[in-house]
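This report refers to the structure that appears directly beneath it.
Only one protein chain is missing from this complex, and each of the others stays in its spot.
Entry: chain A
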Amino acid sequence: MNAVLDFIAALGRAALNLVRTAGALTLFGLTALSHLVRPPFYWRIFFGALIEIGFFSLPVVALTALFSGGVIALQSYTGFAQYHAQGAIAGIVVLAVTRELGPVMAGLMVAGRVGAAMAAEIGTMRVTDQIDALTTLSTNPMKYLVTPRLLAGTIALPCLVLVADMLGVMGGFIVSVVKLDFSAPAYIAATFAAVKTIDVTVGLAKAAVFGFLITLMGCYHGYTSRGGAQGVGSATTAAVVAASILLLASDYLLTDVFFSQ
């Protein structure tokens, strides 16, 4: 009987923790967003974060997209060749990349790279009193540390995904033309015939949501970290894990909203 009660109590504690964290996170996000319309806005921090997220993530996102596009072309060729449907490969590559792989792969790469770095940086500032120091120097830490990063993440990720889309399609093109002997003009024509504006724009909209979620997780876990180096390490791990899960969950929801008919 006691074991059952303990189990129910543990479930209750976990549920309460979940609700508490969700509430705190929502409040954190809304407070940060409210600073967007309340001056001052820290443009230097914003541009710094934009370069960190958008520019320095380019190599990893570009390589990931390039190879992913190539892998899709190879894998779909293996399957489609059995049904003599190789002509559909260009369409498969472009739709997979623009609708899903571009935003998701770029998002996961940025979550690992930027979300972790943000949580570590802000977490270190928390445990070394730098955030308290900001308050004593007439500076709201949310306005200074969180709001510019959220905006930068929301803007930078769609730009990265646009590049990832192009490179992903290029990866598929290179593999199809060089390795699978497709005609280059025919492949390009099939690509443009298959893709619609909505495929790209919804992918970019997804990327904006992912960018917001990744930076929100990085900032939230860093800002609320406690207990020295170990606390910062835990915050970093939690930021990446939470961002990745939220990213995939929101990807499903957005796909369901935009593409399921």
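Brief remarks follow.
Basically, contacts are C-beta pairs under 8 Å (C-beta built on N, C-alpha and C of every residue); 3 or more make two chains touch, one makes a residue touch a chain; residues count from 1.
We adopt the following convention: contacts and distances are computed from a predicted model.
Only one of "L-serine ammonia-lyase", "Biopolymer transport protein ExbD", "Carbon-monoxide dehydrogenase large subunit" or "ATP-binding cassette domain-containing protein" fits the UniProt record of the hidden chain, and that name is "ATP-binding cassette domain-containing protein".
Set against the missing chain, the residues A:51, A:133, A:229 or A:245 yield one that touches it, A:133.
Across the entire complex, the residue among A:40, A:59, A:87 or A:227 in touch with the chain not shown is A:40. Residues of chain A that touch the chain left out of view are 40, 121, 125, 128-130, 132-133, 135-139.
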